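All protein chains of the complex are present and in place, except for one that has been dropped.
The block that comes next holds subunit A.
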Amino acid sequence: MPELVQPGSSHPLPAVELDRVSKIFGNFAALREVSLAIPAGSSVVLLGENGAGKSTLMKMVSGLWTPSFGKLRVFGLTPADQRGRIATMGHASMLYDELTGMENLEYFARLYTLEGQPAPRSELQARAAAALRAVALDPANTRRVGEYSQGMRQRASLARVLLTEPDLLLLDEPFSNLDVQSAHAMIDRLLAWVDVPSADGTPRTLMLITHQAELASPLARTTVTLRQGKVATIQHRQEGAHA
C-alpha cells in the first residue's frame, strides 16, 4: 500500500500516487519499489544524497520518464493524461536563449492553453508580463534570455512554470543559482502560490528537490528523504519524524 505522507487532506484524489514504482537503467536501479501518496495541497521537500533517486522520481512524476515497474498516478491518471496540470522546473531553464523573457513566456502561454480555450494575444501578453513582474523581472527588458545572468534565468524559468497555472509544481534545485535575497523572495512567492487553490478549486501541490534544506524549510511541510533509490524517512512538520 502506498504510504500517505500527509494525512487529513480533504481532496479525494492524491496529487501523486506511486505504487511499488521502480526505474531501472541497464543494471542500475535508480528507484526501487517506492510507494508513496502525496495528498493534493501538500508542500513536499525531497532530500537525499546525489544519486538517491530524487531527480528520477521527479522526472517520472512529471511524465518525462515512465516507470520500469509499478504504477504511478497524478490526480488519478497517468502523468501523460495530465499534461498542462503539471509543471516542472529543472536544472535547465527550458527557455530559448535567442528570445527575450517576454517572447518566451508569451510563446509558452500559448502552448499551455488547452485546445478550445480562447487565447487572445492581449490576454497572453498580460499574463506573461504579470508572471515576469512576479519574479522581479521587467517585461519590457529587450535582452535575450541568453544574455541573462544565471539568477535571472532561474527566475524567468519560475515565471514560465507559474504562468502555466499548474495544479502540481515540481522544482529541482530552484535556489541553486540564486543569492539569499532572491531565494527568499522565491520561497515567499511559492508559499503564496501553494496556499491558494487553483481556479477550479483543486488544492495546489508542490514537490521540491533541494540540497539547501534549511533555506527551503518554510516550504517543507513534509520532508521525504530518499536513500539509494528508496524512501528512507518521512517527516511532517507538526507530527515529528517516522521511518
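The rule we apply is simple: a residue touches a chain if its C-beta (ideal position, glycine included) is under 8 Å from a C-beta of that chain, and two chains touch if they have at least 3 such contacts; residues count from 1.
The rule we apply is simple: contacts and distances are computed from a predicted model.
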Per UniProt record, name of the chain withheld from view ["Electron transfer flavoprotein subunit beta", "ABC transporter permease", "Adenosylcobinamide kinase" or "Heme exporter protein B"]: "Heme exporter protein B"
Contact residue for the chain not shown (choose from A:Arg73, A:Arg127, A:Arg160 or A:Arg204): A:Arg160
Options A:Thr88, A:Thr202 or A:Thr223, residue touching the unrepresented chain: A:Thr88
Residues of subunit A in contact with the chain not shown: 62-66, 80, 83-84, 86-88, 90-99, 103, 107-108, 110-119, 144, 160
